[in-house]
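Notes to accompany the following structure.
Here is chain A:
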Amino acid sequence: MALFLDIASWALLSIGGVFVFIGGVGALRMPNLYTRIHAASLTDTMGAVLIIAGVILQAGASLAAIKLAAILLFLLLTSPTASNALASAALLAGLRPDGAVTSLEEPQE
Partner candidate 1 sequence: MELLGLYHYWVFAILLMIGFYAVIAKSNLIKKLIGLSIFQSAVFLLYITMGKVDGGTAPIIQAGVENAVFSNPLPQVLILTAIVVGISTTALGLGIVVRIKEEYGSIEESDIQEIDRR
Partner candidate 2 sequence: MYFVVTTATLVTMALALGRALLGPTVYDRVLAANMFGTKTVLLLSVIAFLYGRPDFLDLALAYALINFIGVLAVLEFIRRRASSEATDNSVGQ
């Protein structure tokens, strides 16, 4: 039983790690802001669910498992909200989704 739990949590953690990594690559390589938000937030939530589920399996029935569940719940609430707020801010500042920047672009460094 313990072995089975270990294998399951190993698999969840590894797949979660892969998702997180894909999100990172997406955020780095996608062509414009909105596609980057998409890549980052989508794989973010998936990676968080898988990794924290994997750690919960290791924690077993304890206070730590409840805390992890709370962390997961709050992450699932806050992370998409932050993405939404970010997209609203960018749109408000005049950054168009098609990639055509109309105004308020950051000056060249």
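The rule we apply is simple: a residue touches a chain if its C-beta (ideal position, glycine included) is under 8 Å from a C-beta of that chain, and two chains touch if they have at least 3 such contacts; residues count from 1.
How were these picked? Simply put, all candidates are chains of the complex that A comes from, given by their letters.
Because the structure is predicted, anything quoted here is derived from the model rather than measured.
J.: Which numbered chain among 1 or 2 touches chain A in this complex, counting any copy?
T.: 2
J.: For chain A, which residues are in contact with candidate 2 within the complex?
T.: Interface residues on the chain A side: 6, 9-10, 13-14, 16-18, 20-21, 23-25, 27-28, 33, 36-37, 40, 44, 47-48, 51-52, 54-55, 58-59, 62-64, 67-68, 70-71, 74-75, 78-79, 81-83, 85-86, 88-90, 92-93, 95, 101, 105-106, 109.
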